[in-house]
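With one protein chain held back, the other chains of the complex are shown just where they sit.
Chains here go by letter, A and B, matching the order in which they are written, and residues are numbered from 1 within each.
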Amino acid sequence: MTRPTAELRPSSSPPAAPARPVLAFLARPQFLALGVVLLVNWLLFPGFFDITWKDGRLFGSLIDVLNRGAPVAILAIGMTAVIATKGVDLSVGAVMAIAGATAAVMVTSGQPAILAVAVALGVGLLCGLWNGLLVTALEIQPIIATLVLMVAGRGLAQLITEGTIVTFTDPLLIFIGTGSALGLPTPVLLALGLMVLTTLIVRRSALGLLIEAVGVNRSAARFAGISAGVLLVLVYTFAGFCAALSGLIVAGDIRGADANNAGLWLELDAILAVVIGGTSLMGGRFSIPMSVVGAMIIQAMNTGILISGFSPEFNLVVKSGVIILILVLQSPMSASLFQRRIRAVKSEGGQP
Amino acid sequence: MQPLEPGRAVLEAQGIVKTFGQHKALDAVDFDLRAGEVHALLGENGAGKSTLIKILTGAYQPDGGVLRLEGAPVTFRGPLQAQDRGIGTVYQEVNLLPNRSVAENLFLGRQPTRFGLIRRKEIEAQAAQVLAAYGLDIDVRAELSDYSVAVQQIVAIARAVELSGKVLVLDEPTASLDRNEVERLFDVVRGLKARGLGIIFITHFLDQVFELADRVTILRNGRKIATQDLAGLSTTDVVRMMLGKDVAFDHHPSGLGESVRGAPRVTFTGLGRKGGVAPFSLSMHEGEVVGVAGLLGSGRTEMARLMFGIDTADGGTVVVDGAPATIRNPAQAVAAGFGFCPEDRKIDGIFGDLSVRENIIIALQAKLGWFKALNRDEQIELAGRYAEALDIRAADHDMPVKLLSGGNQQKVILGRWLAIDPTFLILDEPTRGIDVGAHAEIVRTINRLREEGMALFVISSELDEVVAYSNRVVVMRDREMVAELTGENVAPDAIVQAIAGTLPAATPIAKETQP
Partner (left out) sequence: MAILKKLALGAGLAALLTTAAHADLTGKVIGFSQIGSESGWRAAETSVTKSEAEKRGIDLKFADAQQKQENQIKAIRGFIAQGVDAILVAPVVATGWDEVLTEAKEANIPVVLLDRGIEASQDLYLTSVASDQVKEGRVAGDWLVGTVADKTCNVVELQGTVGSSPAINRKQGFEEALAGHDNLKIIRSQTGDFTRSKGKEVMEGFLKAEDGGKNICAVYAHNDDMAVGAIQAIKDAGLKPGSDILVVSIDGVPDIFSAMVAGEANATVELTPNMAGPAYDSLDAFLNGGTVPEKFIITESKLYTPADDPQGEYDRRKGLGY
C-alpha cells in the first residue's frame, strides 16, 4: 500500500552516498560475513592467510577457497539471472555432469579437445534452451520444468559415460580444471572473467533492467511491451552455459567425468549463493558480483570445516548454523540497522 | 432462531470512515438494513462496496463511525465474531470444503458430539431436515463437489443462516449461475426474507437488482450517493447515480467535436474475440479523445486489451498512420507507438521494487531494445522531465515506486507512456482510486495531450469526466459496442440512456460501416 511518509521526506538529504561508491559497496553484510568466516578460519588454522609462490602460481588456503568456490560461483552467475526473473534452475548440477561427460567421451574417442569443449558448452546451451522453452512456451513453473532435466539429465550423463568414470589425459581439459595462468588457477580466472563480462553486459545494456522488470512484475512487463518470453529463454540458456563451463572445470579437476557425482546437489549451493548475495527468490533486483561473494562465503565455510579438524558429523550442523546467521544478518530488519550504523559512522568521520 | 420483527433496523452503520494510506476508501458512509428486506448495494469498482461489506462482516475495523446491531453499538474483532453475532456471508466463490460431505459442510466446526466423537447419523438427519427448508432434497452424505455451483451456493447460504440468522450478505452470488439457477436461488432468498432476515445483495446485474431487491444503496468513490426504495426508480436513474458527477470539471472546451479532428491515426476494423468482445470497428484521429462508457463487465476493458494485443483478436485489421500493422502482443503495440495505462495499476502497471526513474523509462527502453540502453544521465533527464510535466511528487527518483501514493503511481505510468511519444494512448480508468488533486491533474493532462495532437482512448466510469474530455463516446453493453455518441450527444444523460438501453436512436452502430 501507499506510505505517505516517503513523500514527506525532504529531498535535500539524498539517501545514497554516491561520493564513496566503493565504501558503500563494501559496507554490505555479505562482506562482513565473509570477513568473519575468513577470520574464524584463521583462528582455527593460523596459516590460513599464508600465500606462497610455487611453480609459477600462487599457493595457499585462500587460493583454495577461490579455486574450489569457482564452480559454484560460475553456477551462481547463471542462477542469479534466472532467480532475478522469479525463476529457479534446479538442473544445473545435472547439466554439469552432461557437459563433463560429453567432453570426456569426445576426447577419449580421439576428437580434438577444442571441439570437445565447444560441443560440451553447446550441449549446456541446448539444455538451458530446453528449460527456457518449457518455462515460456509451455508455461510450466520453473521449479518443475527444471526438475525434469535435474532428474533426466543425470541419467543422460550416465548414458553418455555408460555408467563409468571416463578418465582422460587431454591437456586442454586438464588445464581448464587444474591449470593456472597469471599466477591464478584457471577456474578462478574463468569465474572472474565470466563475472566481469556478464556484469558489464547486463549493466551496460538494458538487459539487467529488463530482467529485473520481468522479475518484479511479469504482467506489468508485458503491458510495458517487454518481450518477457525471449528474456526468459535467454537467462535459462545462459544458466545452461554456465553449468556446462562449471562441469568442464569439475571434470578437468579430477581428470575424469563422474556422471554419478559431478555437480551433485551443487544447484542448491548455487541457489544459496545467490540468496546470500542478496538476490531475492521473489525476483527483481540482482547483483552478480554479490552472488559470487555468496559462493565464496559458502566455500570459505567448507574449507574452514575441512581444516578445522572437526569430525565430519558436524559439517552440516556448522554449515547450516552459519548460513542462518548470514541470512539473519542480511534480513531487511538487521540490514536497516546495519545501514544506519554505517551512515552514522560515515557522517561522523566522513567530513573532508 | 427467533422471528425478527419486519421493518425494524437490524444492522446500521453511521458515518463509517476507512482510509488506506492516503486513500479514503469510505468517507462518512451511512447504511441501514431492515429485517425482512433485500437491500442491494451498488457501485462501480473502487466505489467502496467491498470495503463496506468487510466492515459490516468484521473483516476490517472502521477508522471512524458506529455499527449498531439491533440498536446496540457493536465492534467486531473479526469475521468469526460477526458470524456469532448473527451476520453470515456467502461469496461468489463457494467458501466450503468441496471434498467433504454436504452434511459436514453444513455443520463444520460445530458438529454435535458425544464424548468428543462426531455423531454422524445425527448430523446427517439434521442436515437433510435443514436443507429441506431450502427446497433441497439431496443426499447429504455425498461430497459437496458432486453438486452444481447453485446447490453449493444454497448449502453455503443454509450454513450462513443456520450459523448466524439475522443478517445474510450475498456477495455476487449469481455470477456463475445460469438463468434457472438464479431463479432457484432467488426463491430461497425470498423465503429467507419472509422469515425476517435482513439480506444485503451485491451484484453488477442491474436487472437482478430490480427483480429481487426492495431498496438500494449506491456508493461512488467512497461516498454514499443515495439509499432509496427501488419502486419508482428506473434503470437510468440507477446508472446515473452510479456514474454521476463527483468532481466539477471545466466545461467542454468550445469547438470540441468532430469538426476539429485531424487525420486518422489508428483504425481498427472488425476487431473481436470470442468470449471477450464482439467485433467492433473504430477509428481514432489526431487530436481526438474517444471516451468509453459502460458498466463493469460490459466489455470496455476487453476492447482495450484487444487493441493493445494483450488478448489476441480472432480477426480484424489494424491500420496505423495509413499503413497496415500487426498487433498480436504488447511489444508489437509499443513498436507501433501505442501506450496503455491499465486499470489495475498494482498488478499490471507498476514495478513496485523498481525506482521511479526506472518505472518511467521502462517502456521506452523496451521499445529501444536490449542494446540501445539509456544511460544513467538520459534516464535521469527523462524521469525529471516527465516528473515535472506531470507533477509527480517523489522525494527522489531513485526510491521504489511502491512508496508513492496511488495518484503519483498513476502519473508515473502515464509518464512512462508519454516518454515513448505515442501516436495512440489507451487509458483504462486513469482516475480511479486516486486523490482529488491527482485526479484533476490527470484530466488536465488528457486535455493537453489532445490539444498536442495525440489520439486517446479513455475508459472511465465517471460520466462527467468522460464528457469533459471526449470528442466522441462509444458505449459498451453486454460485451458489444452498442452506440457511438457524437456532438450534442456527448452528454451524461445521453450516455446513461445508452448504457441503460433506452436511448431512442442515438447513432446506433451500423454493423457494416468502415471499409
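Everything that follows uses one rule, which is that a contact is a pair of C-beta atoms (placed from the backbone, for glycine too) under 8 Å apart; a residue touches a chain by one contact, two chains touch by 3 or more.
What you see is a predicted model; the values in this text were computed from it and never measured.
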Chain not shown, its touching partners among those shown: A
Option from A:Ala24, A:Val40, A:Leu126 or A:Ile165 whose C-beta touches the chain left out: A:Ile165
Identified contact with the non-displayed chain, of A:Ala262, A:Val275, A:Met290 or A:Ile326: A:Ala262
Chain A residues touching the omitted chain (full complex): 45, 47, 54-55, 60-61, 64, 68, 158, 162-165, 167, 178, 250, 253-256, 258, 260-262, 264, 302-303, 305-307, 309, 311-313, 315
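Just so we're on the same page, only the chains that are shown with their structure count from here on.
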Of all residues in chain B, those that touch chain A in their complex: 20-23, 308, 310, 329-331, 333-335, 340, 342, 347-354, 358, 362-363, 365-374, 393-396, 398-399, 403-406, 408-409, 416
For the chain A and chain B complex, residues of the former touching the latter: 1-4, 6-11, 14-16, 204-207, 209-210, 212-213, 216-217, 219-227, 284-285
